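The block underneath contains the structure these notes are about, expressed in structure tokens.
With one protein chain withheld, the remaining protein chains of the complex are depicted in position.
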Amino acid sequence: MTELADFGVFDVLLALALLGSAWRALAAPDLFKATVLFIVFGLLMALAWARLAAPDIVLAEAAIGAGLTGALLLDAVGHLRARRRAREEDGR
Amino acid sequence: MPTPEAFDPLPWLILLPLAWATAAFALGPGRGARLAIAGLAAQLALALILAGQVLAGGARAHAVGGWGAPLGIDLMVDGLAALMLLMTAVVALPIAIYARGYFRARPKGGEWFWPLAGFLVAALDALFLAADLFNLYVTLELLGLAAVGLTAAAGDRAAVAAGLRYLLATLLGSGAYLLGVALLYGAHGSVSLTVLAPAVAADPAPAAALALALVVAGMALKTALFPFHFWLPPAHGGAASPVSALLSALVIKASFYLLLRLWLDLFAPLVSVSAAQLLGLLGAGAILWGSALALVQTRLKMLVAYSTVAQIGYLFLLFPLATGVSATAAEAAVQGGVMQALSHALAKAAMFAAAGGMIVAVGRDDIARLGGIAGRVPLTLFTFGLAGVTLMGLPPSGGFSAKWLLLMAALESGQWWWVVVMVVGGLLAAAYVFKVLRQAFPPAEPGDLVHRVPRAMEWSGFALAVGGILLGLFGAGPLALLAV
Amino acid sequence: MSLGLFYALLGGGLFALGLAGLILRPHLLAKIIGFNVMGSGAFLVLVGLGSRDGVADPVPQAMVLTGIVVAVAATALALALARRLLELSGDMVLPGERLRPGEDDDADA
Amino acid sequence: MPPEPVSLMIPDAWLPPLVVLSSFLPGIAIFFLNEARVRLRVTLNLAGALAKLALIGVMLWGVMHEHEYVFRHAVLPGVELVLKADALALLFVSLSAVLWLFTTLYAIGYLENAPNRSRFFGFFSVCVTATVGVAMAGNLFTFFLFYELLTLSTYPLVVHRGTPQAMRAGHLYLGYTLAGGALLLVGTIWLYGLAGQVDFVPGGSLAALPAETAGQLRLVFALLIAGVGVKAALVPLHGWLPQAMVAPAPVSALLHAVAVVKAGAFGIVRVVYEVYGIEFAQSLDLLTPLAVVAAITIIWGSLRALSQDDLKKRLAYSTVSQVSYIALGVALFGPVGTIGGVVHLVHQGIMKITLFFCAGNFAETLGLHKVSELDGVGRRMPWSAAAFTIGAFGMIGAPPTAGFISKWYLGLGALEAHMPWVLAVLAVSTLLNAAYFLPILHRLWFRPAPASWPHEHIPARAGWETSRLLLLPPVATAAATLAVGVFAASSLSPLDWAKLIAAREYLRWVP
Partner (left out) sequence: MSGSPGAGRSRIVTWAVVGLCLGLAGALAWAMLDLPAPSTRLPGQVAAQLERSGVEHPVTAVLLNFRGYDTLLEIAVLLLALLGMLAAGVAPRASAPLGASSMLAALARALAPLMVLVAGYLLWAGAFRPGGAFQAGAVLAAAGVLLRLAGFLPAWTRPGAALRMALAAGFALFLAIAALGLTEGALLRYPEPSAGALILAIESGLTFSLGLILAGLFLAGPELPRREDGGGTP
């Protein structure tokens, strides 16, 4: 049975970073920025899982939580931008 | 307990729809109708066998993987679960027959109907059989995604928006539920209902109370209880008619079932009269507000969808009528609430089926244009009327039995205010049902074409409506099963 | 306070934060991000509380793995629908909601 | 050993449901019938009506020979569907079955070549099914069930023509009756909560309840009477009835004579006699208020009838007035009043159906709808006019018609109950009846006929003033109006049956 590491300053900093990146990802009006911040949030989550002695979740979070979800979100932002560009060109 | 040799239909109720859904997916777009109908017929037989076994041998569990709770996951069937499984099979089979005719008449949105419907039915069965909070979460998500897929399948702007709204609502609901489960796991170290129930009773920690609040909120959102009903009318009113029927008849019952089960069982030591009254108050709001909005709709299917909002309200009157009252009143209230769930399933499926038939007949979804229906598709109109009888709570119908039991519980426990709500709700239901029926009697306007409606559509809806009536005449059987 | 409990508390905060974002932000992408943050919060509570006595518990870890996959499935479906909505209506907003000024704009545009 | 009835093959318990099904099954079959299948539809209709009469005949015979016809089916825990053919039920069942036969014949003639006949006759049959169910209901639950079925099945008949006026009338009808049904439901469930399931039994069964429930029982009584009072058209719950006269004439006959208002009045009889019990109702001081309401209705209906020029509307207000004689008889505490009220259930039906048939004949044959247009019709349509005259005299209460018998017993009953003011009500009502019927008779017989009938639909042919199916039913019911009056003393008369009922209700009563 895996024992958890001790509680330390690193955890507090990580928590603050998680809350901060989540806040920024949710508050940013620019959706590209929001998406990038969300990916950062995902990677920080992976660190948190590591602290919680959950290496399987670390892999899953990095590959799926941050990776795949992030890619999907970026793709959607790409759509939004392409759409706007198309609209601007039509308007011209 | 059946002998080991006896056939156990329990796991098959989940495996079978999963199997035909997967096969229908592999078969490809628009294929799989016959497979689905055969599968659902078998499922009805399985549900009947299981109900018979439960009636004879009592509740029982099935340890998946052979491990048993709390390490493994248990499936559990008791009278209530068996009833819900029966309800699912009884409603889904005619709707499948209906859908086959419907998607032949208008193929739009039917490409992936069969695999999606299969997963939906599997999710329902899995949910009704689950005895593990986290497993329930997975089934909830399975159900939610299947329902959203079906909603959005019409593919137009309104359908996609409705699907998205539905998806966000359902995800929010299951998110709240999951947090509640996390708290319970944290507090008591298990997600098995059988293990948790005594633990919660022994030490009702604040975490459990908060979990109760989260689960109630999440399920209220998923059941579209007023004022969380915003997502339901566009989703149920905008989808293809067979989809509307499945969603309104069955899907919202799943989250209600979950809430009822946890309220009566796991959270019984925690629930308070004031929480129950609050749920009842929201139910009353649903009845009045939903009915009022149904009355002002100009589109037929939106009217039926708002009727669902209203009918959900009756389900939630169960909670104040069953909490903190005498045992007889509580029993009547639970019986009434379950009866309402069953009869609404039959009646609302029939009503959406009939509405779909009428729309096919006149070619548009507009109440004002229903003139001439009475002469041209009388069976479909009759179906609508019979379903309306159940929704109005008029005898002899399942809706009437439900209302009778709920009124009985209200008078027995001296809560006359719910009596007023139910009576007014019944009259409002009559108002919106007859709003449709009276449009159908005047002759068609010149130039209005009335198309033929496939017979499979007319008769399958009619069978459901008759089911709603028969439930009223033979309600003693289901209630005997419920008592197990 | 144990490490598990600390992260569980953090999870609670993240859940509330994501919930607020999901409800308040009108843009669908922001709502989807909110849902994911909310889910991560719930997962942290599950694993954190499960290991609050200092022993890692594989059961909630497995549950969270399941949860992550479910969440990505839901996210993918939501995004596909949102993109479809964009295609049909020109916006990634549900009918009845309005973007705030500046939203869905490139900050540098 | 009592002799075996004819129904050797059928268990006694199955006869009541069979009577119900005898019109329900043909009704459903007709509903799905193609419009053009006239012959099959008529066959189904008549087969149902005759089968019902035959079954009722068996039961009448059986009840005289002390057979019990009770059917029970548990619908919910503690709630049973009970169909029971007792003396009171058979009185009403026989009335509605016989009149249904006449009305069906009349309707076949009336609706010849009209559209949507399958729908009409389908609901028509369901409507009679509901009436029979109301009559044979063995407890309040069953009564309520068929009472609401009656509401639902009559609505399509009221709006049958689909005109805006008909839709409005239907709306009003539904509003009143569904609201009434809701009151009845609450009252019923309340009573079930207090006393459990109480079957209808002679003498009632609530007297055994503890004294402190008296207040609740009074409230329940008010709910129940208000619930059935809507259909019985008690003032001020009568508003729907005059509006509903836009329906086709056979439907009016159904509403006024066979089914709807009768179901309401019958409900009052059941609630007072067989739920509460007449003595218990008296001990709760419930009878006098009921009598007052009935008296007001009698006078108010007659007054309103006076000023109506539309013939069917005048008849409708007349119904408001006449049906309350039944309620009045019930409210008179004593067996003689009971006899008057119960027998009027039958008498009013026969007389009023005659009047509506005739009004329908005037409208269908000559296109006449208003009282002021009826000048000289007696010469063009002597048979219909004669039938109308008999019916009108019956309503006024002139001997030897059925109406005389009713009023005679009601008057005696008032004296017996020491309520002399009721006599005054009866007298005033009779004067008003005369005031609104005699002018019609005057026009029919003593005013000159116009030179031509501009709206004549059905020409006189081969000595028949109108089509045969329209003429025979009113003539037959007019003859019955005279017969039940003239032969009131016979052992087969409704009066004799009413005496039997009164004797059972007052079994334990010592004056």
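Things worth noting here:
By written order: A, B, C and D. Residues from 1 in each chain.
Keep in mind that, in the parts below, a contact is a pair of C-beta atoms (placed from the backbone, for glycine too) under 8 Å apart; a residue touches a chain by one contact, two chains touch by 3 or more.
Computed from a predicted model, the values in this text were never measured in an experiment.
Across the complete structure, the visible chains that the omitted chain touches are A, B, C.
Among B:Gly39, B:Gly79 or B:Gly149, the one in contact with the hidden chain is B:Gly149. Although one chain is not shown, part of chain B still touches it, namely residues 4, 8, 11, 14-15, 18-19, 22, 25-26, 28-29, 62-67, 70-73, 75, 109, 111-113, 115-116, 119, 122-123, 126, 134-135, 138-139, 141-142, 145-146, 148-150, 152-153, 155, 160, 163, 179, 183, 186-190, 195, 199, 202-203, 205-207, 209-210.
On the side of chain C, the interface with the absent chain consists of residues 5, 8-9, 12-13, 15-17, 19-21, 23-26, 45, 49, 52-53, 55-59, 61-63, 65-66, 69-70, 72-74, 76-77, 79-81, 83-84, 87, 96-101, using the contact rule stated above. Within chain A, the residues in touch with the undisplayed chain are 1, 26-27, 29, 54-56, 58-60, 63-64, 67-68, 71-72, 75-76, 78-79, 82-83, 86, 89.
In the analysis below, only the chains that are shown with their structure count from here on.
Each of A-C and B-D has its own count of C-beta contacts, and the greater count is at A-C. Centroids built from CA atoms put chain C at 10 Å from chain A.
One simple way to say how far apart two chains are is to compare their mean CA positions; for chain B and chain D this gives 42 Å. The residues of chain C that reach two or more other chains are 43, 48, 82, listed in rising order. Viewed as a contact network, the protein chains form an open path, each link joining two chains that touch.
Every pair of chains meeting the contact definition is listed here: A-C, B-C, B-D.
Note for the complex: chain B touches chain C at residues 134, 137-138, 141, 144-145, 148-149, 152, 155-157, 160-161, 163-165, 167-168, 171-172, 175, 178-179, 181-183, 185-187, 189, 191. Only residues 1-7, 11, 15, 18-19, 22-23, 25-27, 29-35, 38, 41, 45, 48-49, 51-54, 56-57, 60-61, 64-65, 68-69, 72-73, 75-77, 79-81, 83-84, 87 of chain A touch chain C when the two sit together in their complex. The residues of chain C lying in touch with chain A in their complex are 1-4, 6-7, 10, 13-14, 17-18, 20-21, 25, 27, 29-30, 32-34, 36-37, 40, 43-44, 47-48, 51, 54-56, 61-62, 64-65, 68-69, 71-72, 75-76, 79, 82-83, 86, 90, 92, 100, 102-107.
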